[in-house]
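All protein chains but one are shown in place.
Each chain gets a letter, A, B and C, in the order it is written, and its residues are counted from 1.
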């Protein structure tokens, strides 16, 4: 933390700030400048709350110098983390394709789609059993029955399954059925849920919040690692901006930034970013070209009858084409 | 819902869309235009999922015409809802002032501040016992001990108390201790928590999500009303934008819009919007001038030592000045 | 500027950065920290381009410590600037009301509206002669004929007039006719136009760009002052965000921030922020409550027939009510 004093801060004000820093157990280091004094705060353990000093007379600005995250940081663990999901590896050199419907609607629907996406090249199956919906009147998912269907999908196809958990109450059951437990965008800062995920035996797929900075996102992951679960996969799914031609704006520069800052794998969800089918394939190609560790894509064999998110779900043939294209790009980059 | 067909949609495509609308149990109404056909969808109960049709050949756009909320809408209940919190009325003609520290830190701290804000003119006391914090290493609140302190505050000062609930697990206890239960920004779309709030006997203070549209916010309130609890107060606290001179951007136009769309009261939190003390007083005045139903403000008797959000907490003298100013404005508008 | 080195920066990298700072003619000051080295850059004249150093090996971050603006800053000129517009004072203690139609449509229209707004309490008349329109097919204003009408308005009513200038070619004529020359949102960073404005004999009304930070906005004003014209009034008119219930999001916290950072007056345009009539009156009240130096409001005697922006134009009776309310608030705050 660097405190910048205002140009006309008095000696007394500067001394008071230095005293306040010491009182917190930190080490102040005054840095006289051309026009004003700055004061570095050193040897702090954990993040310094700049607001402690910002309100003091003469203090103009409090600038964080170091990042608040630890366990998720590459400084802490330089080598890439590879997360294993039911035998499928995610991270460092692998490009994983996860596909399936927005929601599990029936056993027949789920298995039909799972077989199609497996044949096309998917490594894992996705499908929601508990669905967080904006409207209380919209289809909320099959719940526990959906989890049972997911288990059948795994048994029938051999694909590991990923599904979302929406609260602590149902965490045990989701954890029991899923190979990878998803925490959704709207729960990225549901800290109770994050702590529970930290105590889970399953790897966690942590989606970025709709308006989260990368720092906040990594801090959310830090909650999980701090409780003992280091198997976290990050998932960029678009952020909310003024742009109205897609549901969200896919922030692909998050990929190089996360890969620099953290050792955790990062994948891309082009379906929720786009919200429209015809953007999903180009954005998937871009996700692989930017060297994310994989994609998670919505596919439905009959999108016009999907109970949710039909417009962004690919037809199986489109998904097949997508798989071929992203694998071509992935291979071309390996050379 | 209005479906706009593309200019060169074929007869067959139009017929297919009409068929698909009927299949969903809705009534299609073709509207030939100068250059293209549009098709209205009528007599739907609940929101129509445009995505069902958007993916069909020839469909260019699906435009929602009606709002998805019901119980919270003014069309459903034309007269203003007044929420009673421990005897204090919020809404329609009242201007309520809620004040207190970000977090309850000790009995002495809480009661000291409560007495000061009461003397200055506050109607209710705020103070966090469970604190949702970005960092797992930051102070997380006193928890149950904090709730006990809040009960003492009420007993000592007579002020009703409001505090945040962060999960279902602790809802019973929070509900027991608080007069008004707050659901915070990060949990605005924690639907499990919203449903639990809908079953509560206490009124709920529902903060707007950091990137929520008013429609999403009202739909979150709809979750609570749909479960049977109609005592909901909305709270605007700033949204996330590119602007970096305040922590968030206070969206005051939300007040006239919410008052037009809904019968629920709406108050303003200038402290979290600003993030900096010197913006809190002017924004509070603006909040009253725009005719919100009240404000919720952070006050600390020793902000430099606050365990959280010190920089945005007012000194008691500042809060006193604020109360005088906002009451002056409120009264001037009544004439 | 503070350069933060990465944890494992080598001695050699640190030396190279120090050398590069000296090469630019600045003074480096190494600041050893607990875990990493930071290096302050001192005695620079003008802004330091952090990008010069950001790309060097071992440099993790370049953090600006001081603000880039000079002539517009309060540090440079501590006392408030009062701008005089045809005898009407704007700034420091005055609350100025500017009103009129979006566009001048005819002599009759302009004079009718001017008389009405004057009677209601306006201090100045606004009306566009050159209109920047999103569509090339939309009404672009009366041009020079519009300027002549504005001169007549001043002659008839005694109100000073403000109108927008859109390019250098027509600057002379606009300057000749107007008492206050407006540079619009879309031209806030049209630097050629800003330089021309800096050479003008007229005061300038500089609207904030739709996505401009306060720093960029003040730097745009700096362009004008740097060319010799210190008579600049800033105008906040809403910024572009994800929010869709108003045309733009009015950023009222800009007022306290600008008043701290700069000596220039700042007024509010609630009409363009809202885009809808029913938000204009509440936002105008808020603009005065936040202690801006005035408002600029669109009024039309027959909004249903306005050639542009009819939906956000107030009826004269509404404007009259607005004037009464904002004056009441303004007076109540003076006590």
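By our rule, a contact is a pair of C-beta atoms (placed from the backbone, for glycine too) under 8 Å apart; a residue touches a chain by one contact, two chains touch by 3 or more.
What you are looking at is a predicted structure, and each value in this text was computed from that prediction instead of being measured.
A.B. asks: Out of B:126, B:154, B:186 or B:240, which is the one that touches the chain we can't see?
C.D. replies: Only one listed residue reaches the unshown chain, and that is B:240.
A.B. asks: Quick one: which of C:144, C:210 or C:333 touches the chain that's been left out?
C.D. replies: From the options C:144, C:210 or C:333, the contact with the absent chain belongs to C:210.
A.B. asks: Would you indicate which residue among B:10, B:66 or B:169 is in contact with the undisplayed chain?
C.D. replies: Touches the omitted chain: B:66.
A.B. asks: For subunit B, which residues touch the unseen chain?
C.D. replies: Residues 2, 4, 7, 27, 29, 31, 33-36, 38, 40, 42-44, 61, 63, 65-66, 75, 240-242, 244 of subunit B touch the chain absent from view.
A.B. asks: If the missing chain were put back, which residues of subunit A would it touch?
C.D. replies: Touching the chain left out of view, subunit A contributes residues 211, 213-214, 239, 241-246, 249-257, 260, 273-274, 278-279, 282-283, 285-291, 325, 328-329, 331-333, 335.
A.B. asks: On subunit C, where is the contact patch with the chain that was removed from view?
C.D. replies: Output for subunit C: 20, 46-47, 49-56, 62, 68, 132-138, 166-169, 186-187, 189-193, 210-211, 216, 219, 222-223, 226, 240, 276-277, 303-306, 308-313.
In this section, only the chains that are shown with their structure count from here on.
A.B. asks: Starting from the mean Cα coordinates of subunit A and subunit C, work out the distance between those two points in Å.
C.D. replies: Centre separation, subunit A to subunit C: 38 Å.
A.B. asks: CA centre of subunit A versus CA centre of subunit B: separation in Å?
C.D. replies: 25
A.B. asks: Any chance you could list the residues of subunit B touching two or more other chains?
C.D. replies: 211 - these are the residues of subunit B that touch more than one other chain.
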